[in-house]
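The complex appears here without one of its protein chains, the remainder shown in place.
For clarity, chains are labelled A and B in written order, and residue numbers in each chain start from 1.
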Amino acid sequence: MLTVSGLTTEFRTRVSGVRAIEDISFEVPQGVAVGLVGETGSGKSVTIRSILGLLPVSGHVVGGRADFDGVDLLRANRKQLRDIRGRRIGFVAQNPFGSLNPILSIEKQFANVIRAHRKASRAEIRALALARLESVQVRGPERVLRGYAHELSGGMAQRVVIALAMLHDPPLVIADEPTTALDVTVQRQILDLIDAQVSEGNRSLLLVTHDLGVVAQYCRRVVVMKSGHVVESGAVADVFTSPEHPYTKQLLAAVPPAPWSSAAKEVTGA
Amino acid sequence: MTTVETPRQEKPPGAREPRRSWSARHPALRYALVRIAIVPISLFVLGSVSFVLVFFIPGNPAVTILGDFATPEQVARVNAQLGIDQPLWDRYLSYWGNLLQGDLGNSFFTNEPVLSDIGKFLPNTIELVALALLVAVSLGMLIGVTGAYFARRWPDRVLSGITSALQSVPDFFLALVGIYIFFFLLGWAPAPIGRLSIEAGTDHPPFLIFGSLFRGDFATFGSAVGHAALPVLALGLVYSAYFAKTARGSMGTALTTPQVEFARACGLRERTVVRYAFLASRTTVITYIAILFGSLLGGAAIVERVFNWRGMGQWALEGVLKVDVPVIQGFVITAGLMTLFLFLLLDLVVLALDPRVSYE
Partner (left out) sequence: MSERTQVPAPRTARNGFLLFVRANPGIAVGGGVLALLLLASFFAPLPYGPTTPDPTNVLQEPSAAHIFGTDANGFDVFSRVVAAGQRDLPLALIGTLASLVIGLLIGLPLSSKSRWSERLMRALDAFQSFPLIVLSVTIVSLTGNNIQNIVYAIVIINGPRFIRLIRGEALSIRDGRFIEAAVATGARPRRIVFRHIMPNVVDVCLVQCSLTAANAVIVIAALNFLGVGVSPPDPTWGSMVQVGAQGISTGQWWVAIWPGVAIFIAIASLNVLANGIQRRVEGS
């Protein structure tokens, strides 16, 4: 589905270039959820932005490939890339209030995303938006459609973002820490929601997270990053039971073995 | 956490507890009303400040104003108008009395009523400032948005060089350069002698450009636009640099927000993305209009003098240079009123444009 190989990205400042990630390779097979974990600053977000062509102006991909749908995303032209984003790859970002446009009604934002890829009448847009809001369990969808982002709670806003990302039924979903900006009480709901949406359509998922517990619960494969490099990757069961790289061991050891943690739950088979 | 918990009750938007005062239910309306209620207070402060101006005149005001060779009658007349001999409180009250009746006094030198002078000169200034503002805002936005879109690439560098250069030219000097090139060398612009050619005289109806366009008098319109081109461009170009800088900054920020990233990640067209970033940064620019308006009015005063524009700024500068107190007071009050209402207008526009504006 998505095959990344040798991906290397630099940030150029006035004085010199800084290599943020180097020689990143991994694969997201059809219908599989892959977790991308690593400490802060290890280059997870840079990896994803490189793949989607969303690097800030100072960032440059200097090598590697990212094959998706028979296209190398790193060399795709603007038109190809725009056609793939949103329609073939759905993206869920960290902060829902950052993602939603504060000065547009939610309905207008649905219309924008739908019309980015096909023609649609107002009635069609409305019907589709309502259906999708229902499917992400937003209550009072009519009212939400008429309203603005600042009127929503964090959990609600992230549901809207997920509905937007899934509008065109993309076969691959990329989520960059979709719950860190949210209340602890709704984090799990959002992850469950993404999980349900993904497995419903037999889609692939690339899920960036800090939380090994989350990986254990929702992902089949895992990629571990440290300071810009992939240090270990493989099936979650293998990596978690017999980690090879010392860093992975360290990470696993740091997971609190408290009875309520999901890692403990996973281990005990709950 | 192993049991499936019911979703936390999240308040649907718009559903607020019933029975609250109307002001809590309509924060925008309340903000607008508060904003309007401040106006009379500001007016009071403005009027009082203009009253106090006289006390800054050192020595014997009448002598300072009229010079050492003034006749005793002139001194007596000015002293009477200044009301030097009356108690302060009485002067203050009668000052407000006159002001509320629309009496701003007469010029010490021409003896013309200040209010009728303002009526004569203000429309010229309004036309100049409005057109210059139009040029400054549209050109500045264009430069700023282009620069932000091509951040750190060559168009950005070239444009920011142009911006810095424009910021280093005094507006009156740019006006002179314009006169030399476009009037003397190329002969494209008319002589800098006023709003119309010399045969047309100076007693034209107010709002020459807007008025003649409205009446369909295209001959006058063409001549007026020709005469306006240089002063408007001189002011507009210099001030466009300030707008360009602001727009570059706020647009640069708007284009690096997660919101733009998400829009791109959803496959929105670049055109749409830029448009929304532009809309997001428009409040900054609108607010900036209010901030720059005062400087623009001051700059316009000098440029009006260069072109003998016969505007309020030129009139006020001539009054200021002669310490013509009623003229100065009239200018302070008029300029203050204009600024006040511009601020009010722009605040309400921002309020109408932006659903998330905080209502204090």
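Some observations on this one:
Just so it is clear, a residue touches a chain if its C-beta (ideal position, glycine included) is under 8 Å from a C-beta of that chain, and two chains touch if they have at least 3 such contacts.
Here the structure is a predicted model, which is why all the values come from computation and not from measurement.
The residue touching the chain not shown here, chosen from B:L213, B:V320 or B:L348, is B:V320.
Taking the complete complex into account, B:I291 is the one of B:L29, B:L93, B:A130 or B:I291 that touches the chain left out.
Here one chain is not drawn; of B:V34, B:L93, B:L134 or B:V177, the residue touching it is B:V177. Remark: the residues of chain B touching the chain excluded from display are 42, 53, 56-58, 64, 164-165, 167-170, 172-173, 176-177, 179-180, 183-184, 191-192, 290-291, 293-295, 297-299, 301-302, 305-306, 313, 316-317, 320-321, 323, 328, 331-332, 335-336, 339, 343.
Operating definition for what follows: only the chains that are shown with their structure count from here on.
Chain centres here are Cα averages; for chain A and chain B they lie 48 Å apart. Across the complex, chain A meets chain B through its residues 49, 52-54, 56-58, 78, 82-87, 89, 91, 93-95, 98-104, 112-113, 116-117, 137, 139-140, 143-144, 146-148, 150-153, 155-156, 161, 164-165, 167, 185-186, 188-189, 260, 262, 265, 270. Chain B makes touch with chain A in their complex at residues 1-2, 7-8, 10-15, 151-153, 256-259, 261-270, 272, 276, 279-280, 353-356.
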